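Heads up, one of the protein chains got dropped from this complex, but the rest are sitting where they should.
Letters A and B mark the chains in the order given here, with residues in each chain numbered from 1 onward.
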Amino acid sequence: MTATIPLWEVFIRPRNGLAHKHVGSLHAADEVMALQSARDVYTRRGEGNSIWVVPSAAITASDPDQTAENFEPTADKIYRHPTFYEIPEDVGHM
Amino acid sequence: MYSQGLIGADGRTEETPEFLARFQKRIDAEEKIEPKDEMPEGYRRTLIRQIGQHAHSEIVGMLPEGNWITRAPSLRRKAALLAKVQDEGGHGLYLYSAAETLGVSREEMTEELLSGKAKYSSIFNYPTLSWADMGTIGWLVDGAAIMNQIPLCRCSFGPYARAMIRVCKEESFHQRQGYEIVMTLAQGTPEQKAMAQDSLNRWWWPSLMMFGPHDADSQHSDQSMAWKIKRFTNDELRQKFIDATVPQAEYLGLTIPDPDLKWNEDKGGYDHGPIDWDEFWRVVKGHGPMAKDRIKARKKAWDDGAWVREAALAHAEKRRARKIAAE
Partner (left out) sequence: MAVWEALLELADDHLVLGHRISEWCGHAPMLEEDLAMPNMGLDLIGTARTLYDHAGKLEGKGRSEDDLAYLRDEREYRNCLLVERPNEDFAHTMLRQFYFAAFMRPYWLAALNSTDETVRGVAGKAEKEMAYHIRHAGEWVIRLGDGTEESAARMRDAVEALHIYVDELFDSSDAARDAEAAGVLPVRADLRATWERTVSEVFAEALLEQPKAAYAQRGGRQGIHNETLGHLLAEMQVVHRAHPGARW
């Protein structure tokens, strides 16, 4: 068997003003066909007005084994949130 | 569209009891499992098999309905059917993608389908013999599939659940499309009504079989339930389907081909006659009337398409080389 056709991740922007969001993946030999296939597969019901395709192999992902060390240390930094600070009500909305 | 009852969880694992308990705790807390998370090998294998079967069912499921696109009796129906069969292809694609997150390629899954190693829903091994079958398949087969699929939107494996949400959203027009076809026939000429009744007669029992064997005979069902890959038993879903469908048939003035079918006040649902499990197992084991033809058609499409896929790859390679040369 010959080489397999690469996998691409597809991101769609539903409308202007919103960010592109991951919607799924597909197979295509090159970036032109990947974009066309993304249009044909993922926008059949008016789901968006802009498409990004990225080779799945190009994505670098964080390691689930490092989830705790990556994301838990932030939990006790409550001074990063506005409710940490006490301002008298008389001052008004801030 | 798949035979939920055929898919049992693969409970064989090498993991420690502590690891399994930790995993089960996450499942019980309704946490979603994502592809790179640690998971028991049995959970991974079960999902690959189940999502693969589900994807194959969508792809093989294109064939019985595809059989009537070129003969659809009005342009409105032709467009709707073409769009519907296209959707099935899309659903297969979403599902293959979900399985691919677990480290199995679409090519590997396709080869398993073509070699007969992987299963798909038996319902598609019955022939479509009249235009009415396009209605009945949408109404009953998609109806049964929806019963199966809605709980899967809450499946514990994230990519599968996300694919199913998309599938269910798109599928909502399929059943209505089918019911409208049957309704038009049932209210049409005597010949059209007879066509609808004949179609219901042929598809009713296979549709009930789509939910799989009775709970008592369903292998490994408990493990799938515990892992929240599956959320209702085969019999629960079958009952829901019958209760929803009987009034729809009555509205059409069509007769469900089961003399034992009657309302049971105590359970608040219908009792039905015995299902022919010999036929069920015969079809599951690959002796359905269209089984050989279906795989032959898929194999032909795959083999005939090989030169196209090779050309696409060869061209992509040339493009890359030219781009590098130009830089």
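Throughout what follows, a residue touches a chain if its C-beta (ideal position, glycine included) is under 8 Å from a C-beta of that chain, and two chains touch if they have at least 3 such contacts.
Just so we're clear, the structure is a prediction, and the values are computed from it rather than from any experiment.
Participant: Out of B:Thr46, B:Gln177 or B:Gln192, which residue would touch the omitted chain in the full complex?
Facilitator: Of the candidates B:Thr46, B:Gln177 or B:Gln192, B:Gln192 is in touch with the missing chain.
Participant: Looking at the full complex, which residue from A:Ile12, A:Leu26 or A:Ile51 touches the chain that isn't shown here?
Facilitator: Counting the whole complex, the residue in contact with the absent chain is A:Leu26.
Participant: Suppose we count only contacts with the excluded chain; which residues of chain A make the list?
Facilitator: The list for chain A reads 5, 26-29, 32-33, 36-37, 39-41, 44.
Participant: Using the document's contact rule, name the residues of chain B that touch the chain not shown here.
Facilitator: 59, 62-63, 66, 69-79, 82-83, 85-86, 89-90, 92-93, 96, 106, 131, 181, 184, 188-189, 191-192, 297, 300-301, 304-312, 314-315, 318
We take it that only the chains that are shown with their structure count from here on.
Participant: Averaging over Cα atoms per chain, report the distance between chain A and chain B in Å.
Facilitator: Between these chains, centre-to-centre, one finds 29 Å.
Participant: Would you pull the chain A residues touching chain B in the complex into a rising list?
Facilitator: 1-5, 7, 23-30, 33, 41, 44-45, 61, 63-65
Participant: Residue numbers of chain B touching chain A in their complex, please.
Facilitator: On the chain B side, the touching residues are 34, 36-38, 86, 90, 93-94, 97, 100, 105-107, 162-163, 166, 170, 309-310, 312-313, 315-316, 319.
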